[in-house]
Structures are given as structure tokens and as C-alpha cells.
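All protein chains but one are shown at their positions in the complex.
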Amino acid sequence: MSTMVSAPAGWEMVVGLEVHVQLRTRTKAFCNCSTEYGAAPNVNTCPVCLALPGALPVLNAHAVELATRAALALGCTVNPMSVFARKNYFYPDLPKGYQISQFDKPLAEHGRLKIGTNAEGTGITVGITRVHMEEDAGKSVHDRYAGATAIDLNRAGVPLIEIVSEPDMRSAEAAGAYLRTLKLILQYVGISDCDMEKGSLRVDANVSARRAGEVKLGTKTEVKNLNSFSNVERALALEFARQTELLERGGRVEQQTMLFDQARGVVRPSRTKEGSHDYRYFPEPDLPPLVLDAGFIERMQTSLPELPEARRSRFAGDYALGEYDVDVLTSSAELADYFEGVARQSGDAKAAANWTINGVLTALNASGDDIDAFRVRPADLAALITLVRDGVVGHSAAKQVFAEMVRTGDRPEQVAQREGLVRVDDDAALRGWIDEVLAEHPAEAQRYLAGEKKLQGVLVGFVMKKSKGSADAKKVNQLLASRAQG
Amino acid sequence: MAVTIDDVKHVARLARLGVTEERAGELVAELNGILGHMAALEKVDVEGVMAADGVGALGMPLRVDSGAPYPLRHPLDAFAPATRDGFILVPRLASHEDASEETE
Partner (left out) sequence: MSERRAARPPETSARGIAERVRDGDITAERAAREAFVRGDDARVGPDGLNALLWTDREATLDAARGHATESDFVDRGDLAGVPIAVKDNIATLTLPTSCGSRILEGYVSPFEATAVTRLRNAGATIVGKTNMDEFAMGSSTENSAFGPARNPRDRSRVPGGSSGGSAAVVAAGMVPIALGSETGGSVRQPAAFCGIVGVKPTYGRVSRYGLVAFASSLDQIGVFGATVDDAAIGLQTIAGRDVMDATSADVPVERYVEASGASLAGLVIGRPKEYFPDFLDARIREKCDRAFDAFRKLGAEVRDVSLPHTDLAIPVYYIVAPAEASSNLARFDGVRYGLRVPADGLAATYEATRSRGFGKEVTRRILLGTYVLSAGYYDAYYKKAQQVRTLIADDFREVFASGVHLLFTPTTPSPAFPLGAKADPYEMYMSDIFTATANLAGVPAMSQPIGAVDGLPIGGQLIAPHFDEARMFGAAYALEAALGAEALR
């Protein structure tokens, strides 16, 4: 989406992002309720997440593992001791009247994320200030009943991490690149599905403007209600334009929260007054400090899969793939794993890349399926590539074999045999098809045999069609040519 | 650090406690009276002393990410003041209240 907003020249945008990510756990952060999305209202609630009098939180071990792995994947130092705190405020979908979060002793700090490469070939890096764990609130539905707000607490207590970046981004596009890189890493490591539509990834942006060359940061505003990466970029451009126009006119940016209004394509101030919040953070007395020993952190580190950046450079090097192929094949860990399986077992990375991109991805796009549920396993696709290489199946027949494999999940040899798609190079059989084609197309046959050579391709095509692609096209050409001469 | 009437009104607002003007005046005296006794702490040297936050330095026991949800022996609508279609209902946020005052 193009942003269509222009800001006055001579100003620099400074952006820091706060990203909330839902951890992929089965149960909530502090109770055994399910985290499933889309259940009927308040079905996934219990004494703990309803904040009934006397209920107490107990932290989910898997949430700690996922949060730690996320922090390590972002290059953070994981603190051996972190402390949960209460953030106190009233809201009807916040059952306890406080959110359990981490405040002055977060899970992890001091990470960095490479989001691209600049013109000189050096990496552009964004600092990660901190990664901390917290719980989600419930959902308030304001427009369902007249005069009432409806509260659904299914989401209350779902485990989140908040990833806070340094104000290191200098453009809306850089913010977009940061978010896409971050999402890819989190998906690679299996932290989260990062589905913004389901709210499992949410973004708030801090943005300020300063004169080009100025060192001091300008007053920032926080932009909220950003429901897609493209909207983040759009809202940043809008807010930057608003700030710079204000500054150009000699005005001052007020520190406040802005809301992005997608329908109207504007950012507008939230009615919440800055300073009206006093969250009265203090250490959560129901939870002792989270102590993570070196062995645990080490185990989480070694359990990390190869991260996208490393995988990209390895694919480019080991498999000699072009930039486009590398980008596509590393766009998800599962796809990259799939490709590598095919490449390894077929011994032909180029063919594996072509088949994965043009065959597998096309089929998945058509069906909407997940690669994990894809019927053609890497070993089967590798076997098909081998059949082609060995001349058992021709190129055009292979596409039909593949389509049939996608449909049935059968092995390629089976499909080729059953469907008569094994390459035929037997002279007698080929002559039979040629005779039939010449008989069925007397006009073309006559002109061809009379020397109109350019018709050869048409006739070969008829033969291939008749043989359902199994005929050895090279030999058909030879045989036809010898007829013409004969 | 004497508590003023504005302080009392401020914390009453933070705590969502309606306090009448009269009661607010009394509370200024009461809170100052109590906090006056807290002055004893000012003289204590706590240089380098750890705050006793987070009970139990041995770390926190965790639970596994599985198991049945904790049961409710009476359903939500047996104790919630107002429910409908499974939702809990509260009075609609009035116009001067802000729906965006949500989690960060």
C-alpha cells in the first residue's frame, strides 16, 4: 500500500516499536484455562482468571520457555532473576484490577535485530530494549447491546511477551521491515502464530520528529490501534507528517496517545489524558521472583532452530540459489525445511527450488492448506525429481504426476504407472501414435510431408497429447523428421 | 510530605472510591495522623539494603502447560450481577469515559 503522505523536507522520523505477541501455549499464563481462539464468551474462565476472591496465579512453565527462546532469538541477555509486578488500573475487562506484568526487572534485555542491508552493504540493526512477560486482558464489546458493555474474559490471562525496541528506526519502511523480520523470527522459533487478525500480534508505535542532523530526540507520541503492518507504515507516515507540519509552523508536539482511524485514514488524539495514569507498579506478592538457572537458559539456546538470517545466507551459499528463490524459500521455517528435505533427498537443489516454489506453493495457495498437512512429502517430491532426471518421466508428464500426487498422496512411480505417464521411447509405439496423428490430421500431414517444416511442432504436440505426455518428445521429433525426408 | 485534600481526591479517584467533600476533609487529618507515625522510617539508614520484595528468593514453582481447567462449582451467572448470552454486562462507558484506556 502506498502511503500518499508527504512530510516537509529536512526532518527525520524516529520510531520505536512496542510489540505484544501471544505465546503459543495450550493453557493461560496463570491458570489451566484453554487459550483457544473463538470460543463462546466466558467459556474459558475459572476462579483464577475471573479473579474470584481467594484465587491465586501459578505461572505456566511453557510460557517461560517460549518467552526465553524468543528473547534469545532476538539476541537478548536473559536475566537469571526477573520479577513480576502489578500494574494497577480499573477496566471492566481487567478482572483483578491489575495486570500481572514485568516492570523494573524484565525477563531479558539488550537484544538486537538485523532488519536489512543498506546501500553500502552493511546491516541495519535495531536495538531491542527488553522482552518481558505479561498477561492479556479480556475483551469489551461496546456495540452489541444498547446501554451496556459486554465483557468476555476468555482472553484474560493469555500469556504475552512485550518486545520493546530502541528508537532506532528512521522511516515507516524501516518499521515495516522490523516488524516483518520480527514476525518471521517468532514464527521460525514457534513462539506464536503472530496472527494480527486474531490479536496474537499487536503493535504500538512511538514516533517523534527532529531536524536532520539533530541529535536530541523530539517529543514523541504513541500511536495505537494499528491492526496490520501496512497500517503501521501508513499511520507512521501520517503522524510524522502531522508532527513536522506542526513543527514547521512553530508549534510544539504534545506528548499524547494517538489512535489510527483506518476508515478515515487519519490519526487522532485519544481522549485519554497523559498523566491521568498512575499505575502504581509494585512487585507481585503472589509470585516469587522467576529464577532461571544457566542450564535452563543454555537448553533454550540450543533448542533454537536456525534463524531466518542464517538460513538465508546458507541457502544462497550451499544451494547457489538466487535472491528471489532464497526469499521465498525462507519465508517460513516449515517451507524451508520442506525445500531442504527435497534438495537433500533428490541431490538437485535447483530442481527442488523450482518444484517447491512453482509446484508446492502453487498447490498450497490453491487449496489454502498448511504445508504440514500437504500430501506430497519431501521424499516423494525428491523421488519425482529423480524420475525426471533418469528419463523415466518426461517434463510435461511430471506435472501431471505431481498433480495426481497432490490429489492422492500416492508415490510418483505408482502414479506414473497407473496413469500411463512413464516415458515411452519405444519406436514401434511412437510410430503408432505418429501414424494415428497423421491420419487424424490429413491436411496438416500433407503440408508437413510436402516440406512445411514449421508444422512439425504442432504435430509433435498432437503426439504428446495423445500419449498424455509420456512420449519421448525428442524421439518423436526425430521420427517425424525422418518421415518428412523419407 | 503532608497529605493535602487534593491528594485525597486524587487517590480516591485512582481507587474508584467515591468520597464526599466532608469525608475527604476528615481523611486528610486521618491519613496525616497515620503517616506522621511513619516518619520513624525516615531516620533509618537502609543504604545497600535489599527491599524485601518477592517473597522467597528460591524462585517460583511453575505449572505444566496441560491439565483440566479449574472447575467452577457454581456457574458464572449464579454469582455475576448481570449476564447475557454468556457475556458479563456492565453499564456502557459514559461519553466522558474513554474506551481506549486499555492495556498497554
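Going by the order they are written in, the chains are A and B; count residues from 1 in each one.
Assume a residue touches a chain if its C-beta (ideal position, glycine included) is under 8 Å from a C-beta of that chain, and two chains touch if they have at least 3 such contacts.
All figures in this text were calculated on a predicted structure; none of them were measured in a lab.
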Which displayed chains the hidden chain touches across the whole complex: A, B
Among A:43, A:58, A:371 or A:484, residue touching the chain not depicted: A:58
Those residues of subunit A which, in the complete complex, touch the missing chain: 47, 50-59, 86, 88, 90, 92, 95-98, 149, 151, 278, 280, 282, 285-288
Positions on subunit B contacted by the hidden chain, ascending: 1, 3, 7-8, 10-12, 14-19, 27, 30-31, 33-35, 37-38, 40-42, 44, 46, 49-53, 55-56, 60-61, 63, 70-76, 78-82, 88, 90-94, 96-97
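The rule is short, and it goes like this: only the chains that are shown with their structure count from here on.
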Distance between the centres, which are taken as Cα means, of subunit B and subunit A, whole angstrom: 39
List of subunit A residues in touch with subunit B within their complex: 18, 25-27, 31-34, 40-48, 50, 58-64, 81, 83, 87, 89-94, 99, 136-137, 140-142, 144-145, 147-153, 204, 224-225, 257, 259, 270-272, 278, 280, 282-285, 287-291
Of all residues in subunit B, those that touch subunit A in their complex: 14, 16, 53-72, 76, 82, 84-93, 98-104
